[in-house]
Structure formats: structure tokens, C-alpha cells
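Note that this is a trimmed complex: some chains were dropped, and none of the rest were shifted.
Labels run A, B, C and D following the written order; every chain starts at residue 1.
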Amino acid sequence: MEFETFPNPAPERRYEITHVNPEFTSVCPKTGLPDFATITIKYIPDKVCLELKALKYYFLQFRNRGIYYEAVTNEILDFLVSVCDPIEMSVISEWKTRGGMYSIIKAEYKKQIE
Amino acid sequence: MEFETFPNPAPERRYEITHVNPEFTSVCPKTGLPDFATITIKYIPDKVCLELKALKYYFLQFRNRGIYYEAVTNEILDFLVSVCDPIEMSVISEWKTRGGMYSIIKAEYKKQIE
Amino acid sequence: MEFETFPNPAPERRYEITHVNPEFTSVCPKTGLPDFATITIKYIPDKVCLELKALKYYFLQFRNRGIYYEAVTNEILDFLVSVCDPIEMSVISEWKTRGGMYSIIKAEYKKQIE
Amino acid sequence: MEFETFPNPAPERRYEITHVNPEFTSVCPKTGLPDFATITIKYIPDKVCLELKALKYYFLQFRNRGIYYEAVTNEILDFLVSVCDPIEMSVISEWKTRGGMYSIIKAEYKKQIE
């Protein structure tokens, strides 16, 4: 899958970019009912940055997919790392209440520097 | 007691899962009156993850049991560690006001790595 | 059922008493799972007032009863009107999220004055 | 379309029922992008009440439909009035920010009493 990025305007400096999507929705694979989450992407770019519109369309692909909280969080991290090769990245998903409980999943990536 | 778990979808990565139950209730062993708490489970899974519905039914078992704040917090931690063998886990219980005071108990576990 | 009341200390004045119980819990008759609500009782007393401890024990009777939102709200109003014969009374029940939605029920009573 | 209702447990009393769905989503017919809203249904039941699960599944039908804010609000009101014939009903839809602005639509119905 194609994903648009653009050159980091300050590649010599380690700085932090955060994108927050409070409108993420996917489907529970067990019940077929929709899940809702706020997804927070925080990263230190290396050579390229994530294009915002591309990120929005990437999130839209989950709208009708059945997938668990833990799986979707790790999949987003793996995919976004693959498309922009950041120095560091974290993904936090905060899910709306289901069965009287709510959940938060947090996964992180750090580039190995040899 | 049986407790359903499922395979960790990203076992190679140390990531953090939080489940919050704002609807926990047990009974005060002294007065026989109900206590109310928000229970927060935070853990780094190893091979398996806690299944959400199983967690909900586990909490329901306390609804009519008489047990003290400190005891219930440690019992939940011991039990959940035993069923999913996590790398780390913490349990926080935040109790509603009784006698003009409220209480918070926080217990943590870290797996011994030889 | 007995319910303790005490003489209104200012029966010549129309004034308003509110009791709020944020720890109400009953059971869903369909699923057998617990429901949680904040119950607000607001009334203008006539000859007697509701005793607070009696009110607390009255609410406790619902802890393991299966009953719907609409029914429990009307039942509380009917019962409390019967025990203290107020000039006016309202009962509001505000329920915690179930299936992604939450509900509020509000019922009112006014004494017929001939 | 079938929609489950149940008999009003207190038909002799005018009381108010509110259901709030903070997880409503439909699709913008112009852009094809998802819209998100909190939908609040407030009504005074007559002979029957809206069943909660039926309401949830009714809202789910909009997930992939293209429809404008004003139209969806009026359609929900018309449909729910038709299935439970209430004494009064209002529908409020509060939409998330689009293009730097957010919108709220509020429609009301009162039964004609001859």
C-alpha cells in the first residue's frame, strides 16, 4: 500500500510530532459491533514525515474491519514505522467503555542505531 | 478457577495494556455494607493476554464477598499474575468515600528474569 | 415494609430536600449483569422527612434484584411517596453506559390539594 | 422495519426517558468521509417504551449511509415517533468539528391531543 510522506524540514534536529485521532473506529471481531478509540501517534522523524491526509485515509481503512484492541495497536505501529522509518514512535489507543470497562493500549518502537 | 486468555499478538514487543473497571463493588466485612471502587489493571503481557469478558466476570465474583481494601487489591494482583504470567503488572483500587475519607491502594509485580 | 421518618422541623414552610446516592446498583433482568446509577431524590416535605439511614437501607434492597431502568425509577417514587406523603417529589436515575449508550429517567409526583 | 418496544411500566404518569448515544457515526454524502455525533433521545412515553438494544441496532444502520446532519436528525425523530407513539419526543444531534466548525441540530415532536 502507498502512503504519502514528505521530507523532514529539520532533519538535523531531534524533535517530536504528535497526531491525535479521536474519531477512530473499527469492528469487534467477536460481536460484529463497532469499537471506538482515540489513537495518538507520537514520533521523532528521521528523513520523512507522515502526511496528514494520508494518515487520515489510512485510519479509515479500519472502519469496517474486525480486529482486537491489542492487534490494531501493534499493526498501526508496525505499518507507520515501515512507511516513515522514524527514530522513535509510540502508538496509544484509548477505547470507549464496553461491558462497563475501558482499555488503553500503548506500544513503542525505537530504531536500533549501530 | 478457569480464566480465558488469548495469545499475545505481538509477543516480541514490550507494550502496555490497561483495563479500567469503574464499576467494581464488594462488601465491607465489618459492616456488611457495600464498598465501591475503580480498579485499574496495567500490565506488560508475555505469552498471553487477559480476555476482557473473563476479566469482567472475574470482578463480578466480588459483588457479594466481604473483603478489605488491602486484601482485595493484593488478591486481584496475585490471581491475574497467576493466569497470564505477565512481565509486569500493577493493580490500583480507588475507593469511594467512607466516614469522610477515601482510600487508594496500589500493588505491583515484576517477573524475576534469571 | 417499615421505613423510618422523622417530624418535619419546619412544617409551615415549603422547602426542598435533596438526597443523592451515586452508589445505587441493581441487576439487569435480561442479562443478569449489574447496573449502576446515581439516584437523586428531591422533595418538599409535608409532615415528615425521610430518615437518611432508612433511605440507604432501602436502596440496598435493589442490589441483587433484577429490574429495568424505567420500572425501578417509578417504583422508588411510588414507595417514597407512600412513606412520607410529600407535597412534591421527583426521582432521577442516571445510568452508567451499556452497549455504548447511557440513560436518564425522571419521574415526578405532586400531591393533589383539594 | 421491525423495532422492539415494551409496555410502559407506569403509563398513568408523565415521566421522561433520555437515551444518549455518544458513538453515532454516518457518512457525509458530499465527501464520502465519516461524520461523528452524540445523539440524545428524550421522550415522554405513552403506551410503550423504546427497547435499548433495538435502539442501538437502529443507530448502527447509519454507519455506512450518506446523509446530511439536518436530514438524519429529522429522520430519527420521525422513525422513533412512528414506532413508540410518544406524548413528546426530542432528538438532539451534536456533531464533531468539520472545517473548523461544529454543529448541533435539535428537533421536537408533540402529540396532538384532540
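Convention: contacts are C-beta pairs under 8 Å (C-beta built on N, C-alpha and C of every residue); 3 or more make two chains touch, one makes a residue touch a chain.
Since the model is a prediction, treat every value here as computed from it, not as a measurement.
**Student:** How many copies of the chain make up the whole complex, given that 4 are shown?
**Tutor:** The complete complex, not just the displayed part, contains 10 copies.
Keep in mind that, in the parts below, only the chains that are shown with their structure count from here on.
**Student:** Which chains contact both chain A and chain B?
**Tutor:** C
**Student:** Quick one: compare the interface residues of chain B with those of chain C and tell me same or different, with half as the dividing line.
**Tutor:** Mostly the same residues.
**Student:** Please tell me the distance, in whole Å, between the geometric centres of chain A and chain C computed from their C-alpha atoms.
**Tutor:** 46
**Student:** Whole-Å distance, chain B centre to chain C centre, using C-alpha means?
**Tutor:** 32
**Student:** Calculate how many whole Å lie between the centre of chain C and the centre of chain D, each centre taken as the average of the chain's C-alpha atoms.
**Tutor:** Centres of chain C and chain D (C-alpha means) sit 28 Å apart.
**Student:** Which chain A residues touch at least two other chains?
**Tutor:** Those would be 36, 96, 98, 100.
**Student:** Would you identify the shape of the chain contact graph, picking one of line, ring, star, complete or other?
**Tutor:** other
**Student:** Show me, using the given definition of touch, all chain pairs that touch one another.
**Tutor:** A-B, A-C, A-D, B-C, C-D
**Student:** Which residues of chain B touch chain A in their complex?
**Tutor:** 6, 8-10, 13-23, 45, 49, 52-53, 55-56
**Student:** Which residues of chain A touch chain C in their complex?
**Tutor:** Against chain C, the touching part of chain A is residues 36, 96-98, 100.
**Student:** So in the complex, which bits of chain B are touching chain C?
**Tutor:** Chain B residues touching chain C: 22-23, 25, 33-34, 36, 60, 63-64, 96.
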